[in-house]
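What you see is the complex with one protein chain gone and the rest in place.
Letters A, B and C mark the chains in the order given here, with residues in each chain numbered from 1 onward.
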Amino acid sequence: MRWQLYKKDPRFVFLSLIFLAVLLPWLPLGASTNYVLRIMTTAVLYMILALGLNIVPGFTGLLDLGYVGFYGIGAYTSGLLSIHYDLSLWVILPLAALNGALWGTILGAPTLRLTGDYFAIVTFGFSELVVLVLRNELWLTRGPMGLPGISPPSIFGHPLASDWEFFYLILLLLMIVLLVVTRLQNSRLGRAWFAIREDEIAAQCCGVNLIRYKVTAFAISASIGAMGGAFYAKWFKFIHPDMFKFWESILILCLIVFGGMGSIAGTMLGALILIPLSEVLRAVLPQGLFNARYLIYGLVLVLMMRWRPEGLVPFKRAQAKKAKLAQERLEI
Amino acid sequence: MRKLGCFLFAWILLTGAAWADSIKIPIAAPFTGPLASFGEGMKNGALLKGEEINAAGGINGKNVDIVLEDELCDPKEAATVATKLANDPKVSVVVGHLCSSSTLAALPIYRGAKLPAISPASTNVSIGKMSPYYFRNVYRDDFQGLFLAKYVKIVKGYKKVAIFYEVNDYSMGLMLAFMKEAKKLGIKVLGTEAYTADTTDFKPQLTKFKMMKPDAIFIPGYAPQGTLIISQARSLGMKNVAFFGADGLDDDLMVKNPDTEGLFVTTPFLPDKAGPQAAGFVKAYRKKFGKDPNWFAANTYDAVGIGAQAIKAVGRNREKIRDYLASINSKDRAYDGVAGKTYFDKNGDCLKEAYVKKIKNGKWVSAEKQLQ
Amino acid sequence: MNTILKIIKLSKSFGGLSALREITLEAKQGQIVGIIGPNGAGKTTLFNCLTSLYYSTGGQIEFQERPIVPEVAETKRRLIKSCAMLFFVLGLIWVPLFWSSIVPHTFFKVEVVLLGIFILSIRFFLVRGLMRFQIWAWGLIFVFLISDLWFSIWWLTHLLSLGPMIGTGIPLYYFTVPWGIIAGPFSIYLISQLVLRKVRQLYGFRLGPDAICRLGVARTFQNIRLFFNLSVLDNVKIGFHVQMRSGVLGILLKTRSQRDEEGLTEKEAFKCLRFVGLDGRAFDLAGALAYGEQRRLEIARALASNPQLLLLDEPAAGMNAQESSELIRLILKIREKGITVLIIEHDMKVMMNLADNIYVLDYGVLIADGTADEIRTNPRVIEAYLGGGTAHAAT
Partner (left out) sequence: MENLLDQSSLFLQQLVNGITLGGVYALIAVGYTMVYGVIQLINFAHGEIYMLGAFLAYTMVTVLGIPFFAAFILTILVCACFGIILDFVAYRPLRNAPRLAALITAIGMSIFLQNLAMMIWGSQIKSYPRDMFPAIFLKPALSIGEVSMTWIQVFILSITVVCMIILHLIIHKTKIGTAMRAISQDKTTSALMGIGVNRVISFTFAIGSAMGGMAGVLVGLYYNAIFPTMGYIAGIKAFAAAVLGGIGSVPGAMLGGGVLGIAEVMGAGYISSEYRDGISYAVMIAVILFKPSGLIGRQIGEKV
């Protein structure tokens, strides 16, 4: 009896998925294991970013177009810290997360009074300003010359070099972020966010302080984005302002829209499908049509909103399943 | 759950590399995107050299397969392309990366895979000392900036110069080098103004320059913006101000615009100055592609030649090829290519002469007075 | 029985239209007070003003003697005006000093004059906005004060380096030093005023709907506003939001106190549902409930925040006889728990045998109040409801 219940429990599904992922590097793929591992590491990185972004539009129903700004802030925090002070990744990650949360609050506090559309445009303006500052402040970020020579992360003194080590590191980060997001979702904070998403006025009258909870959501989402950026800088060993353009926000938004806004499983599935898609398209599309893949992402946004706005794993069905599960657990 | 598992597995197989028994020489450059015209020059140069090698029996009997890898001059794409190439055993040397930002992104990956690469086009200063596996057969920005400052001082004799630079590594590198040398030579730099890549309205900055009344304006940017700047300056009434630029402006796009009369630029390749093989190369290029080669084509042509020569000499082991390339370190052992003699210093950079060409009644001509 | 809620001369107008005019109303502890009136009489606007979803344009509301809607006294208004005027006068001499400190040798230039006019006009609009209590003025003044403070400190620290003459022949030195001495402390004073709660209260910053809910005022809505995509249990748990204390850290580290609180909330939520008779449907989505059940769930959610005052906005609307009698029994059970209830309702049968005291609203004006029997026979009420003509009451 306990086994059937346990099988349907989302926590078990996630753990088994991650267990499968751990096996990935040892699959017999011959020469292209590294290339596939790198795509999977990128996919898991975007899963983390999507989970971070999912908190704002997914939980609280606010469209955040400036997510790449925090991603960039996290990356440059990590890059600069590791170049000037040569800190290890385990010191940088919390610092980057704090820096992201700080900037999330600075942007969020004054702007979260605005209605949805204006908020989206202000966050867009913020991320463009971040790119401008990264590009023009030579004294801080060496501007368009980028930041080369970022030392790779090291565990117990052994610097990570091969792709499978990075893959396991990003999996570890994914599990941490997953833990954070699921705990937040099933807590008082998560319920307050869902209330804000469903009906702001009713939430207010139930005692939810709108501004405070929106800013908290924005700060947490920003810190997860910054953490993703920190890993990215350490993994890539070179960062450049052009990597944090507006397009990244759209791509991550596309992931959560495709997967299902508000549902954790959906967001992860969205990232797992769409990110390798661009690599497949690189192999499939003829030379000239290379930017056709951006076209396809744009199309995904339009079609999803038109025919299946709730995404692959709808938020509503996830809530009903969770409720059913709670009921059965209660009966045992 | 099961559905997801098999889905994932099919996904992985799809992205596996295709198998072919030939020597792969990949060209990594922006074939689409704003700098596609430069990428196209590199493509033509490489294809031409590939054909010639195959016509002459290939390398040790195997055919050379020129593979085009598009990286849109974007650091993220460059890194993905670099990983793909690093993992492909058929690839033993890469001819690649035009933009310095994508070169910097690809460097750590090439070093990780011990894969030597020759860049025919990325001129940024900071790349040299980054990795022992990276060579260039084009001069560096600081040399080009220095040469340009000397040329402006000695040949043209301008006293007051303004600089209109684009906010990217290539343009800023050139500007800094030029200003350092200009201060030494006593050329007064009146002011510098910046523009971002995708602006088309340069009038505010040009109006500022107009008030400064400079002798000449130095545009260290790329050709697409160059034509716009010059025609908008002319429309603002800056008739008697001369313009000059670096290899970024060396493109047919400039010739189509009648306002660019008298523009002179530095370039690594001039057909009539580069030596005997150049004439043959230009004739073959014009026959195959119907237009004159620019310096990208010439340098890529040489780069593929150097790569092929290395493979012919020491086989396909990446480490050996790197050592072979490092061994070309003096004038007598230099590779005598279409764009002059190429030999590398300890950082993998190379010292090559720079030439000057200018636009005269609608055509690129080599400037009368060269500076050696 | 002390009065739990006192509304004094409350009025609310949307542009020209005045929805409420000088409403005075009282509710005693444990009493059921009814509010009736024809459609569009302003009943729901009264509720929205009470829970500060709308900002009332006049009058005062006190809940348990604490002012929810404070009256902005005239004397304090003058203080703000004087601050504004002083700020503007200082601004007059601000512009040349501001520019000369940045680009010393450019005293008379086309741009200086234009920039001066531009900054002066912004400051003028600020002062006007400040006097009309507009939020944006408060924000911008804050920015200007910070820059005033910054430059005065900069000048005071650079006393010597400025030197008597600055390329323009006018000894700016004698301007910048006094300016630094005046502007610095004044800016600090105004910033502290604008930041301290007292001034912000004076500014008419009212408590938000969530603060009022925390005080113990819960409400339901005319058109049902449930969280339809969440389960019934979660809807009630959100009602418990005010009573829970767990913060972000507690949640992330799953501390003992957070776990206990969740468990307690779960039990309390089930109790609430049983109280309302919905414990069988705890795990369905709120959207899947029948109309009557959704009404009762909304009441359960309101009760979850353990209120002293419950505002019911047409709870019996669209209910048949059997459902409304159940509702009456529920409301009586609520009153036994000692919760005061304020009901807006059209269904006379529900109102008559529930309400201890009834107020009648018509076109935003209070036309009658008293016990149920007095109201039934009051001619003005009948006329308002039936539109004049027939004299006998509708029993």
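We take it that a residue touches a chain if its C-beta (ideal position, glycine included) is under 8 Å from a C-beta of that chain, and two chains touch if they have at least 3 such contacts.
Just so it is clear, the model here is predicted, and its values are computed rather than measured.
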(request) Please pick, from B:T32, B:Q309, B:N329 or B:N347, the residue that touches the omitted chain in the full complex. (result) B:T32
(message) Of the residues A:I18, A:L95 or A:V122, I need the one that contacts the missing chain.
(response) A:V122
(request) Against the chain that's been left off, what residues of subunit B make contact? List them. (result) 32-34, 36-37, 167, 193-196, 198-201, 203-205, 207-208, 210-211, 224-225, 227-228, 231-232, 235-237, 253, 257-258
(message) Counting contacts across the full complex, list the positions on subunit A that touch the omitted chain.
(response) 57, 61, 63, 65, 110-111, 114-118, 120-122, 124-126, 128-129, 132-133, 135-136, 201, 246, 250, 253-254, 257, 289, 291-292, 294-295, 297-302, 305-306, 309
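Heads up, the rule we're going with is that only the chains that are shown with their structure count from here on.
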(request) Would you kindly tell me how far, in whole Å, the mean C-alpha position of subunit C lies from that of subunit A? (result) 35
(request) Pull out every residue in subunit A that's touching 2 or more other chains. (result) none
(request) At least two other chains touched by the same residue of subunit C: list those residues. (result) none
(request) Spell out the part of subunit C that touches subunit A in their complex, as residue ranges. (result) 51, 53, 139, 208-211, 213-214, 218-219, 221, 225-231, 233-234, 237-239, 241-242, 244, 246, 248, 251-252, 254, 258, 261-262, 265, 282-285, 301, 305
(request) Could you pull out which subunit A residues touch subunit C in their complex? (result) 110, 180, 183-184, 187-189, 191-192, 194-195, 198-199, 201-210, 216, 220, 315-316, 319-320, 322-324, 326-327
(request) Report the residues of subunit B in contact with subunit A in the complex, numbered from low to high. (result) 1, 4-5, 8, 11-12, 14-17, 31-33, 68, 70, 72, 74-76, 79-80, 83-84, 86-89, 100-101, 104-105, 107-108, 112, 124, 126, 130, 167-169, 172-173, 194, 196
